[in-house]
Every structure is written in structure tokens, then in C-alpha cells.
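For this view, one protein chain was removed and the others were kept in their places.
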Amino acid sequence: MAGSTWGTLLTMTTWGESHGKGLGVVIDGCPAGLNLSEEDIQKYLDRRKPGQGRFTTKRQEGDEAEILSGVFQGKTTGTPISLAVYNRDQRSRDYDDIKDIYRPGHADYTFDAKYGFRDYRGGGRSSGRETIGRVAAGAVAAKLLESLGVTVIAYTRSIGPIEADPDRFDLEERFANDLCMPDAQAARKAAAYLEQLMAAGDSAGGVAECVVDGLPAGIGEPVFEKLDARLAHGAMSIGAVKGVEIGDGFLTAGSTGSVNNDGFIRDPDKGIKKASNHAGGILGGISDGSQVVLRAALKPTPSVSCVQKTVSRLGEEVETVIKGRHDPIVVPRAVVVLEAMTAFTVADLLLVSMSSRLDRIRHFFHNQMKENRPI
Amino acid sequence: MAGSTWGTLLTMTTWGESHGKGLGVVIDGCPAGLNLSEEDIQKYLDRRKPGQGRFTTKRQEGDEAEILSGVFQGKTTGTPISLAVYNRDQRSRDYDDIKDIYRPGHADYTFDAKYGFRDYRGGGRSSGRETIGRVAAGAVAAKLLESLGVTVIAYTRSIGPIEADPDRFDLEERFANDLCMPDAQAARKAAAYLEQLMAAGDSAGGVAECVVDGLPAGIGEPVFEKLDARLAHGAMSIGAVKGVEIGDGFLTAGSTGSVNNDGFIRDPDKGIKKASNHAGGILGGISDGSQVVLRAALKPTPSVSCVQKTVSRLGEEVETVIKGRHDPIVVPRAVVVLEAMTAFTVADLLLVSMSSRLDRIRHFFHNQMKENRPI
Amino acid sequence: MAGSTWGTLLTMTTWGESHGKGLGVVIDGCPAGLNLSEEDIQKYLDRRKPGQGRFTTKRQEGDEAEILSGVFQGKTTGTPISLAVYNRDQRSRDYDDIKDIYRPGHADYTFDAKYGFRDYRGGGRSSGRETIGRVAAGAVAAKLLESLGVTVIAYTRSIGPIEADPDRFDLEERFANDLCMPDAQAARKAAAYLEQLMAAGDSAGGVAECVVDGLPAGIGEPVFEKLDARLAHGAMSIGAVKGVEIGDGFLTAGSTGSVNNDGFIRDPDKGIKKASNHAGGILGGISDGSQVVLRAALKPTPSVSCVQKTVSRLGEEVETVIKGRHDPIVVPRAVVVLEAMTAFTVADLLLVSMSSRLDRIRHFFHNQMKENRPI
Partner (left out) sequence: MAGSTWGTLLTMTTWGESHGKGLGVVIDGCPAGLNLSEEDIQKYLDRRKPGQGRFTTKRQEGDEAEILSGVFQGKTTGTPISLAVYNRDQRSRDYDDIKDIYRPGHADYTFDAKYGFRDYRGGGRSSGRETIGRVAAGAVAAKLLESLGVTVIAYTRSIGPIEADPDRFDLEERFANDLCMPDAQAARKAAAYLEQLMAAGDSAGGVAECVVDGLPAGIGEPVFEKLDARLAHGAMSIGAVKGVEIGDGFLTAGSTGSVNNDGFIRDPDKGIKKASNHAGGILGGISDGSQVVLRAALKPTPSVSCVQKTVSRLGEEVETVIKGRHDPIVVPRAVVVLEAMTAFTVADLLLVSMSSRLDRIRHFFHNQMKENRPI
């Protein structure tokens, strides 16, 4: 596999380059009968769209999703859902400054090493625009999960050294500021930090956090398809992500067993629940009925406007300055990508988990056979 | 897929429970012509074997690997390599203390939620012994990589708050102490720390680090099968791992672009190389020819001997004490598991990368057709 | 997987419904550096287009392929190639005659049983138009194979009881008649046979044959991914196909070992070859260097205009007459679909086979590392 497909029963296959004709995704395995409209997808795409605040590029991309197949009379039919976003901005711009240069922190050199040449226009396939397909697919997965009572929400946890304070945590606030932070005060500090970096032609990194609520216990396949392993794969496959953790993550390395273990207690509704959630909702790779918590570390945008030393395709050492306006931080726009990858992965494993137990399968087929009667 | 298979062209399928008849792995897609003996595998298994020092369980498991297929006249034949380790220790021990209890930090509850019941003997499939198959497969992958000039090495980076000091870093030292730390002084401190925890019936976590040397640029498939994404998946699929990072990882979230970007420079041997390696050898999900650096955070062993509150299968709140002797730290034994998963993943993607370029494929088949002549 | 993706290293994911916005395919894993234009694809699509002769529907579909991604400066980039054909003919036609009826021989009932409802316009996803994506992908695979010296050709072997005579076999002739038969005399007889059936509102079946030349020995993976098994899967996945055979196929069941075995002989060019080819170029699931020969039996078009008894969605027994003009035979248009599926499958397994031998892999990477130098 050349790596553009994700999932086992619910799959997405993405395509498209930054400055090609368009980008899109084919979602296969989506169950029939889900209400789905272009608006459902647009809501998610709009959250990753540039040109929305001080800290995103001004390019007006539009990014309007079109449903090309798989939906009939407003409902998914069970067949592949093809979604496309056509690029408006395909002008033959001047890319002479980057086409023969290996920009530090970008994938220019590695694409050349792998493929012998590359579509250098705006980064081609390695552009952040590649995530359009993922976000569109995530919108469908989120709608599917919603119908099963599962919600997935991501936000900016920190930008550079400024972290959202758990005591001031307010989920509504994340849509109220440019930085998608659930803490107004931290958002203001982070904005000041970014302004300072921008003045110096520099950029910042940060951490995005994603939580899944309402997921029943029992989701995730032991050994290699553990829920946390699949979530980590999905998150790390997002361009700028350099680290992923579940629950207390790297902090657990410094903790002790007596502190880190989550005891079980009785629960009047669910029968059983955990008294704490250091584990981030996953034990042995299987969801435990608690909130699933995932964090991804994103590196600083590599497109900085200060002078950088590098090498050309011909092996000459050169100095380069990345032109144009670039996001000084990718986290606020990456939040919806993390949310999309998480939703899609959870939805897929949720479908896979249906075949875990014979008793449930028997019950399912006993019912199905009756329901298949047309009368 | 129920999740016991890993890889695209080079695959492993593991099986076995802690106290069943045995454990093993079927490796498929290993190229023909690799010299392989049981000793090659045993060397790796011995590194994860318990009973080797103060900080691992005393159970004498032996864990002797047997090659059941796929090797003829000392060489791999290209057909599946079946490796088995039979359990010596299958006595009908008394598991009454855990069979109806959900141990905190273990997968007892989630296995029950998923499957309706579980093999409770020693943790069954969720036992650390599950990694025997992975390590055996990793030994084969490491041998394959070695023949291509690629080496994979893992060690303990930190235990609890004690970290190996880069200035005292000595790779030879990692086999000289019980803790697999490449720093003798840190190993002594960590040992003292662990003794203290053991006295209190408690346990510690830590960080394992893995480096890949000699990997050519161009390995890893863009988008979902990125090298870093696959490595993260593999690492996170190891039982106790709660976080994974590549290169500077979570530190990049606090860095700036001007600092974090690795500039390219000319290299007399390779033509091009990076002046620094914040990226950990991967750009855009594709290896860049530098050392690949991966770290995994492992939580403290959940089996602690202090009293813990939990719930029984019947929903009664109970207090439990985990009996028997357990490792106070899993990191030293997990090191070889991380090495195995990394080696296997890299080897698989290396094979996959052979089909990236038409010019190379043409060259390959032009040669193959001539070579297929028996004379 | 919901089944719209085909292949291991070279994959295609198709989408689209007969009367939706369009149909298409995403091809992933195509090696970089292949010259590819829309004309390359159009040539293949034109061969499956309706409205080309007496025996295909008159609907003017156009079916113009557009390349949306994966090609830059006339060459494939190694990233996903998205191809789309937009439907011109989306008028809100009157489908009242079929939307509540289960047409005999069609998938109406089974889609309803599986998904609860269906896109009934022109058969939706189960329409023959679904093959547009396959044919477009097959065109790319054929071009790839061509560059490696491998050719794939399919034609009509028989229509109803009229078979092409091996003694009159003329491959050029297949493009000279409406029925894609490599025997002008048989084509005339078959045309007369079809005219007769059309007069009665009836339809015919037939056999398509496909041959692969130039394939080196050693392609195909033993056990489940045998070349013949994958070819059979691909062929049987084409709508109307009810049987597949390799080489002498069903005739071998009546043969004897002494007759059916193909002896090996020396060959000045290839070193070794077979004296006969009952096996159809495949032994033990692996290509043997001879011509690969595959046949597929296609059932008569189910859309016949005579009165048929069936049942409605509501379970009422009704009589139905399929309106409109339909192909009395699908074989001539299915020929290019079989060719496409065969080319794609062969190309995929050819790439997979590159990792069979360590000596070749070592040679490959030794070369690659040198070539990766930009200078």
C-alpha cells in the first residue's frame, strides 16, 4: 500500500496536491442510512480553512466540499462516498524560489529522495492542504459516532510555553478565540507570544488535545490494533506531529504504580467505572468506558522568514528565505485534523468490535434474518 | 482483522497466552536467502527473559525458540517462518485471587467487557509474555536489516525521575547493568530508587529510547503509512506504553521554527546531510538519511503489592493485594520489545519503498529476467 | 473493508453511481516517473463506452476522464492519482417502473437486503457504469506494464454458442467488428444470433479471454495470493461474470496427468521454457514465463424486454417489463474491463514480487543509496 488509505471496515483514501486541480477523499464502508449533507462536511472544513484570524494565512481558499457519490435522498447508501474540494487558486505562481531548494523542516528533500522528483507547487502532496480529505472524512465519522452517542472534541492545549489552565478550562471558549484554546487568558498570552515571534519572522509549536466521550468499554483489538496504538498512528500521521500520548502519557514514566493505577468502583448507571483516569480511557488497548484522552505535540511551522542555510537539488550550499505569509503556528488549524483522525479511527474500531462475541453475533443475525423480510 | 497481524509486505502474526501451551509468531514475507538459526532468535528472547537480575521476576521460563518452518539448509525460503516457545510453567496454579477481580491498571475488565470472559491465568493474552512473538520476529527483521547495513538499538533512557546523562552515554554499558541503561552512574541511582519502591510494594515507570542507523533516505509512505506514524503505532501497541515521540518530540511544542529546523549541508559521502537532527531522521513521514530516534514512555508496572480498591466481576467493591513477585519496572525488559517492533516496522517499509520509482523498477526487472535463467 | 479497494502495493479505490454526479477511481502506489496523460486513459474508456455499435445502448455518455491529482509535468509523482468521469446524463428520469420492483437477475433485492434501501437510478452502484473506475485504473496499470515489456490483451472468445475459431484467430480483427471477436466469420454469425435474440426481446451471454505476454517467471505469492487466485478474484468481481478459468481450465478436469503436464525444454533466450501451456502460464500460483491465459464466462444481460414475474418491495407478486434499450450482450464491452482488472492485478503482484529474494534486495539498495545523492 502506498499509504493513502486508512481504516479496516470504515476506510478513507485521500488524494490531491496543494496546487493541483483539487483534493478529496473516498470514504468506504460507511454504514447505510446516515443522514449526510454537504453542510455536515463544510462545518468541519471551515474550521481548518485559512484566512480566519491573525494567525493563519490570508489565502482565500474557499474549500467547498462536494459530495460526488454514496449519498441518495439525503442518506448514505453504504457505497463509497466521494468528496472533492476543487482548488480555486491554481495560478501559475512563481515557484522558482523553492523548486530547486530543499527547505529545512519540509519534505522537499525526502520526496525527491523517494520519488526522484516532486510537485513543488506549495509543497504538493506534503502540503497541509493534504488534510482536507481527512477532515472531510472525519466529519462523516463524527456524524456516525454522534448517532451512537459518542462525541469527539479537540482543542489547543498549549502554544509554545503557554498552556491552558485546567482551572480555567472552558470548552465554549475554544470557538471564541483565534487559537482554539479553552482558556481565554491563556489564549491572550499565547497571542502576545505569537505576535513577538512573527515580528522576528519565527514560528511556534504547541500541543493539541482530543477527548472522546460516550465510548462504551470493549473497543480496540488486542496486540497490534489496540485503540491507543491506532490513535497514535492516526495522530502521528498528521504532518507536523512529533509526539503522541494517551492519558497521563509521558508523566506516567515518572509516576509509581500505586499512584498511576485507576481503581474501579461501582456505578449506579454503568455498573462499573474507574475512580480516576490516569490511563486515558484505555486499558490493554481496549476502551474502558471512561473518557479517552489523547495529546499530540506539533512542531513549529517550518516556514520561517529568517535566513536559513540549506542545499540545492544540485548539491550547492545556499541561503534561503521562505517568502510569502505563513501561519506562525499550525496548532489551531490542526485541532480539527486531530479530531477528524480520532473520530475516524474510533468509528472504524467500533464497527470492528461488533464481531468480538458469539452471543452478540447470534443475536444480531437472528434479528437480521427477520428484518430482511420485505413485508 | 482482530489485530494480531502487523506489517504490509513483511508481516508477523503472534499468538499465545501467558499460561497456555505456548506462544509464538508466524513471519510472512521474509525474503528468501537470509541465513537464520534458532540462536539468532534466542539472543533476542534472552534479553526479554525474566529471572535475570534483581528487578525482574524469578520465574524460570526458559523461553526457548523453535523454528517450525520457513528455513531450509540454514536459509529462509521466502515462505512463512513459524516460531514457537512452549510454556514450561503451566501448572494449575491457584488463580482464585484474580479470576473474579478486576485488577487496577490491568486489562482484566476490558477483556471481560469485550469478550464476555477471559483466560485469567497470568493475564492470558494481555500478559507481557505476549511480546515473545514480537521479539522473535524482531530478531529476524534485525538480521534482515543488518544484511542491508541498517542497525536498530534500544536502551533505557530513564527510570522514574532518573535519566541517563547524554554526557556519560556509553552504549556498551547498557548490557553491563540490570537496567539496560547506557550510563553506569544513572543505573546505580535508578537501582537505589527501585529498591526503595520495592520495599514499599510499589513500582516505577520510565522511558525507552531506540535509534536506527544506516537507513537510506526515502523510506516511509506519505500520508497514513508515514515512517513515524508506523513506528508510533508499533511502539504504542506494546502493553505499558503511554506515549511515543520522534526526535525532539514533545520538546518541539515549546521550540521555535528557527531553532527546530534542521538545515541541510553537503556531505562528501552521501552528497547531502542535515546539520542537526531535531526531526529524528524523518521529514514528511519519510526517512531523511539521518539517525532515526524514537522514545516510548512506559507506565509503572500495575502489579503492586500494596492494598488496592477495586470491583469484582459481580460488581462488589473489594480490596485486593496482588500476590507473587512482580517486576517493579518493565522498561529494561521492554527495551528489546521496542527494538523488535522498530526493526520489524523499518524492514517492512524498506521493502515497500522498493516500488516508489519506475526507473528503479525497470532496472530491477531488467536484471531479474536475466537472473531467472537457470544456467 | 467495504470492498471498493483492490490491490496490495498498487491499489485502486473506485466510487460512483450510474446516475449520480460522476464515477471515478483513486489509484495509489503507482511508481513515480510514468508518463501519463488523459489520452492514455481515454483510449481505454472509449472501448467500454456505450453507443458504439448495433449491440450497445444508444445513451451518449461521453465518459471523459479527468486527472485530478498525482501527475505533474506529464509524469506520475508517486502520490495518489485521482481520476473522475462526470455524468452528463443526470436528468430526473422516471424510475417509477423499477424503484419498487426487484428485477430478476439484477442486484435490486440484494442491495435492499444489505443496506435497507438503494439508489435505484439506473442500478446505482451495481450498474455496469461502476466499471469506469476499473477501466481507468487498468489503463494506468497497462501503461506501467508496457514500460516493463508486459502486454495484456482481451477479446471475445464466444457469444452464446458461437465461438471464435482458433484456426481463424486474428487479433487485429477484434477491433474491426462490433463484438470484439478475433475471428470475422464468427463475429458475423454471432451478430446474426444476437439480432434474432433482440427481436425476441432476449439477451445472450458469452466468454471473454485475456492473455498476458512478456511476464517474467516468479510473479505471484504462494498460498492465498497466488497469481491465478488473484486473477480469478479480479475477474469474478466483474458484475456479470459467473465463471473463471486459467489455461485449459475446466477441460483439465477431464484430462489425464500425462497429457496435461507441460514438459520443460531448453530455450536459447530464456534458458528454460515449457513445451506446451495447458497450465496457462501459472504453476503453484506463480508465473512460469509462458503466456498467462484467463477466461471469464459472462451471463446473459438480465435486462430483457419480455414479461417477467417478480415481487415488489412490499412483497406483492407482479409482472414486469424492463423498458428502454439495453445491450443484448455485455461481453464486447466487458472485454476491456477484464483486460483492466488483469493488468492491474498483474502490475500489483509484479511490484510485490520485488521483495522475494534477499540477493536482489541487497543489490537494489546498494544501487539506491548511490542514486539518492542529489549530485
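A, B and C label the chains in the order they appear, each numbered from 1.
Just so we're on the same page, contacts are C-beta pairs under 8 Å (C-beta built on N, C-alpha and C of every residue); 3 or more make two chains touch, one makes a residue touch a chain.
Predicted model only: the values in this text are computed from it and were never measured.
Note that of C:138, C:182, C:289 or C:332, the residue touching the chain absent from this view is C:289. Of the listed positions B:115, B:169 or B:193, the one in contact with the omitted chain in the full complex is B:115. Remark: the omitted chain is touched by one listed residue; of C:95, C:175 or C:250 this is C:250.
The chain not displayed touches subunit B at residues 1-5, 8-11, 13-17, 20-24, 26, 28-30, 32-33, 66-70, 72-73, 75, 77-82, 84, 112-119, 121, 124-125, 311-315, 372-375.
Residues of subunit C in contact with the chain left out of this view: 1-6, 8, 14, 102, 104-107, 109-111, 113-116, 125-126, 130, 158, 160-161, 197, 200-207, 216-226, 228-237, 239, 242-250, 252-266, 271-272, 275, 278-280, 282-289, 297-304, 306, 308-311, 315-317, 352-353, 356-357, 359.
Residues of subunit A in touch with the missing chain: 8-10, 29, 31-34, 76, 78-79, 144, 147-149, 216-218, 222, 270-272, 289, 350-352, 354-365, 367-369, 371-375.
As a convention for this text, only the chains that are shown with their structure count from here on.
Computed centre separation for the pair subunit A/subunit C is 37 angstrom, with centres defined by C-alpha atoms.
Taking the mean of the C-alpha atoms as each chain's centre, subunit A and subunit B sit 26 Å apart.
In subunit C, the residues that touch at least two other chains are 8-10, 29, 32-33, 78-79, 372-375.
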